[in-house]
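Pasting a structure below so you can have a look.
Excluded from the complex is one protein chain; the other protein chains are retained at their positions.
This part shows chain A:
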């Protein structure tokens, strides 16, 4: 009997989870895709690994110069 009760409780949780998911408001893929593209376009210039560094001097991980000032 305990087994049945716990199975019932588990299934209730699963069904309730699905009810919540079914109630989500959805947006068409065309809209979300254009928003993704828009976000990328707006932030492209800040993306050093995408557009590179304006000069190697601003790259904190550039190779250390072989000359050092003593």
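Simple rule for what comes next: a contact is a pair of C-beta atoms (placed from the backbone, for glycine too) under 8 Å apart; a residue touches a chain by one contact, two chains touch by 3 or more; residues count from 1.
Convention: contacts and distances are computed from a predicted model.
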UniProt protein name for the omitted subunit, picking from "Cytoplasmic tRNA 2-thiolation protein 2", "Vacuolar-sorting protein SNF8", "DNA-directed RNA polymerase III subunit RPC6" or "Guanine nucleotide-binding protein subunit beta-5"? "Guanine nucleotide-binding protein subunit beta-5"
Considering the entire assembly, which residues of chain A contact the chain that has been omitted? 4, 7-8, 11-15, 17-22, 24, 26-37, 39-40, 42-44, 46-53, 59-63
